[in-house]
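A single protein chain has been omitted; all remaining protein chains appear in their positions.
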Amino acid sequence: MDLDFYKNNNINVDLAIEAHDIVRGQLGTEIPGAVVNRHQFANASVTSVQVVEEKAAQMMGKPVGTYITIEAPAMRDKNPIAQKEVAEVLAQQLSSLFDLPENANILIVGLGNRQATPDSLGPRVVEQSIVTRHLYRYAPEELKGGMRSVSAIAPSVLGITGIESAEIIKGVVEKIQPELIIAIDALAAGSVDRIGTTIQLADTGISPGSGIGNKRTGINKETMGVLTIAIGVPTVVNAAVIAQITMEHFLEKLKSNPMLNKVQQNISPDYTQGIINDILSPFRGNLMVTPKEIDTLILDTSKVVAGGISMALHPAISAEEYNMYLH
Amino acid sequence: MDLDFYKNNNINVDLAIEAHDIVRGQLGTEIPGAVVNRHQFANASVTSVQVVEEKAAQMMGKPVGTYITIEAPAMRDKNPIAQKEVAEVLAQQLSSLFDLPENANILIVGLGNRQATPDSLGPRVVEQSIVTRHLYRYAPEELKGGMRSVSAIAPSVLGITGIESAEIIKGVVEKIQPELIIAIDALAAGSVDRIGTTIQLADTGISPGSGIGNKRTGINKETMGVLTIAIGVPTVVNAAVIAQITMEHFLEKLKSNPMLNKVQQNISPDYTQGIINDILSPFRGNLMVTPKEIDTLILDTSKVVAGGISMALHPAISAEEYNMYLH
Amino acid sequence: MDLDFYKNNNINVDLAIEAHDIVRGQLGTEIPGAVVNRHQFANASVTSVQVVEEKAAQMMGKPVGTYITIEAPAMRDKNPIAQKEVAEVLAQQLSSLFDLPENANILIVGLGNRQATPDSLGPRVVEQSIVTRHLYRYAPEELKGGMRSVSAIAPSVLGITGIESAEIIKGVVEKIQPELIIAIDALAAGSVDRIGTTIQLADTGISPGSGIGNKRTGINKETMGVLTIAIGVPTVVNAAVIAQITMEHFLEKLKSNPMLNKVQQNISPDYTQGIINDILSPFRGNLMVTPKEIDTLILDTSKVVAGGISMALHPAISAEEYNMYLH
Partner (left out) sequence: MDLDFYKNNNINVDLAIEAHDIVRGQLGTEIPGAVVNRHQFANASVTSVQVVEEKAAQMMGKPVGTYITIEAPAMRDKNPIAQKEVAEVLAQQLSSLFDLPENANILIVGLGNRQATPDSLGPRVVEQSIVTRHLYRYAPEELKGGMRSVSAIAPSVLGITGIESAEIIKGVVEKIQPELIIAIDALAAGSVDRIGTTIQLADTGISPGSGIGNKRTGINKETMGVLTIAIGVPTVVNAAVIAQITMEHFLEKLKSNPMLNKVQQNISPDYTQGIINDILSPFRGNLMVTPKEIDTLILDTSKVVAGGISMALHPAISAEEYNMYLH
């Protein structure tokens, strides 16, 4: 199997950790120019992939920068203790990506379409966020202690607004001049067990063409002029991935069978891709695989993400009371 | 390929027309004891499968009865003229399944979970239905002309109520004693191009274990004591079906290649099923494939179905004004 | 002022405590045959009105029985600690109204219209309830400890179903034979400061004509055959009440002014009612006064009520973990 297999077939690998594992698998060795670190918490494991060199960036299809992945299967269990812990880990990791004074001005951006459940994570995080900018300038100094000036927008999607999300955000950024942007987006994952269990943070922002809604313009330091941290959670797997993975597993198995091994070598990626195209053509590119409980999963996840962001941005908010602001 | 392949793997084939085509494909000939008729309309084609003999019923896994399938790809195009026509065809076909006086008492049942978008078709049809029972008994005779006494309930799902839908419906039926039940349900289809494009009517009601929500008890003449017509629309494909179909297409292709033909014969269904199980295990049975626009698709479809039912039940409501009652 | 003033004008006084206060105000003394008790908690005060004698019942327009009112302004403050305490007080008070073995079978009924925000409290409580009946019969004995068999339905409203809620509930009750019914309903209050701050429990169930949706048939021990406890929360004030109270306050003030006192005596209730009728006629009976934040207020309140019910019905669920089951 070949990375081009993915590239040719236009399948998103939104998660850096997945891209990393694919490339590493191909190489059979660590990727030069990428540094990986792992930490284990009670209900979550954290993997940081630092893409240091341009060559590694090209191999992985991810810009140079830091990618932190929180893997927490417990998030999906409706367990409030685990969810609180994941929110705390998120707060900690998010804090590690920026260094800002207490009076900094931060803009939260919830990407995606509120009317399409699996793509509604971003707008829902905005609804759950602790927004203070409108109160901040009138607040007495002593009240500002531990609270930062936070604003939040959900720019909706191109099909509804006729405007690229990046254009809307850029317009708002020029008005309110934040020192940091945090952009939340629902992602398409490469495997179903990542849905609702993985959170990715990236100081490279949102790349063009990633996310469920396929943003065409990047939302990052380059386009926005300030540090832009992306927080992504996989909520779907593209249906084509199911078909693709089925074929891959199958061909892999053939390989291990001496009699069938030769056959496997004769089957070209184009051949398998043709079959996948046939199956999915009526809704090409628009078919998503989601768990049945997607509606509540999005709700729960948006609370964890909003809670983690609030703790990271407002030091005065403790883990004990973060969910006091959720609804 | 074998029908047992489906049975063993516990994949729903909710649509009689799909079950029919599979069995017919296996037999290589028409199924004895099943009569098929087709009609073509401008925006819809209608196929009626009458399962006359018990043997055909067993082969297809569908009880003896009449199954009408309306196939209308135009339904998905947000084209109100096509949608009106499909509603009219539905009204016509539905009317052909019952023979009731003008003062008959009819109960509409919207099955499924309002909070899970793809399973919310039934409850939404209830919201769009023209309900008259509470007005009927006080209405003067002349006003009753052309309007029947209609009531409607959405019993929700076992996981939310703790009660089988069939028990709730039976309780209500014993109270209000309708002469006809019309039960609407979202279905799982065997192919993605059926989502939002196919309507199935069956005078056999709902069988145990069918539908997205996997009803355990049947809702039919036997359990309810009155004629029960089911109206189903596929809104999802089970993710396992995508994996399954991928494998089938692939094996089919191998067959046509003389060199690979032999290989294909050596691969057992158990082998392929093992691969599928591996892929889908984290959300086993709970992963659905839906189009991205599922939210609006459900809304549009519920209007077509509610409109068709209203025209069939209330002769006074013409095709020109049926959408006057939708919202 | 006269109680007939209310009766004539067809204004609901859903809360027994309000009816009690009005009658007591008229009498200028305690009502014979009604016993009142008060308890104070940190974030809630509890008033129990026991209507012991038929004469008191007639004066108050409330059947003989026990009416417990929890007044907790903190509920509206988005304060999770206060909300938890109110849920505990509710659990305690609710428990005091029934005496059932651990294996009792209980039906929760959420009255009202899910599609009309201020009337959606009941259906939302159902969604947040811990329903166990479908698991209960298969659970091993040791797991049943501390959990009761609970089911829950939301019968919607007459205008949508064409069936009286009481008929639907009765049908279900005859099927599943619960030992207790708990019916939740949104109420119309007599003053705006009760909205979202007051919970009423009554072992007399729901009386005909009360609640926002104006149920016509009672849901109580008499009609259902088992103890029926009603839990009501005011979510609206009828707009006519605003007009009425304005007039009353004004006339009251005139009374205290010696010069205007005589005028006041000459103004008949019919005269003031005529004015109110003129003002509200375009939406007569259908105009509600709600706070702007009604959407979140209903959400928060439904969690407190569902949490309190869960703690009362399932002794195994502690105050620390009750919100683990809410979403």
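Lettered A, B and C in written order, each chain numbered from 1.
One rule holds in what follows: a residue touches a chain if its C-beta (ideal position, glycine included) is under 8 Å from a C-beta of that chain, and two chains touch if they have at least 3 such contacts.
All values reported here derive from a predicted model rather than from experimental measurement.
Asks: For a quick check of understanding: of A:L27, A:A42, A:I81 or A:I160, which residue touches the chain that isn't displayed?
Replies: Going through A:L27, A:A42, A:I81 or A:I160 one by one, A:I160 is the residue touching the chain not shown.
Asks: Taking the full complex into account, find the residue in A:Q92, A:Q115, A:N257 or A:N286 that is in contact with the omitted chain.
Replies: Reading the full complex, the residue touching the unseen chain is A:Q115.
Asks: Thinking of the whole complex, not just what is shown, which of A:I168, A:V226, A:L299 or A:A319 touches the missing chain?
Replies: A:I168
Asks: Under the stated touch rule, tell me which residues of subunit C contact the chain that is not displayed.
Replies: These residues of subunit C touch the chain that is not shown: 115-117, 119, 192-193, 195, 212, 239, 242-243, 245-247, 249-250, 253-254, 259-260, 263, 266, 271-272, 275-276, 278-280, 282-283, 286-296.
Asks: Hey, which subunit A residues sit against the chain that's not shown?
Replies: Touching the missing chain: residues 114-115, 126-127, 131-135, 149-156, 158-164, 167-168, 170-176.
Basically, only the chains that are shown with their structure count from here on.
Asks: Based only on mean CA positions, could you tell me how far subunit A sits from subunit C in angstrom?
Replies: About 45 Å, centre to centre.
Asks: I'd like the Å distance between the centres of subunit B and subunit C, where a centre is the mean of that chain's Cα atoms.
Replies: 40
Asks: How many Å are there between the centre of subunit A and the centre of subunit B, using C-alpha atoms for each centre?
Replies: That gives a centre separation of 36 Å.
Asks: List, in ascending order, every residue of subunit B touching at least 2 other chains.
Replies: 115
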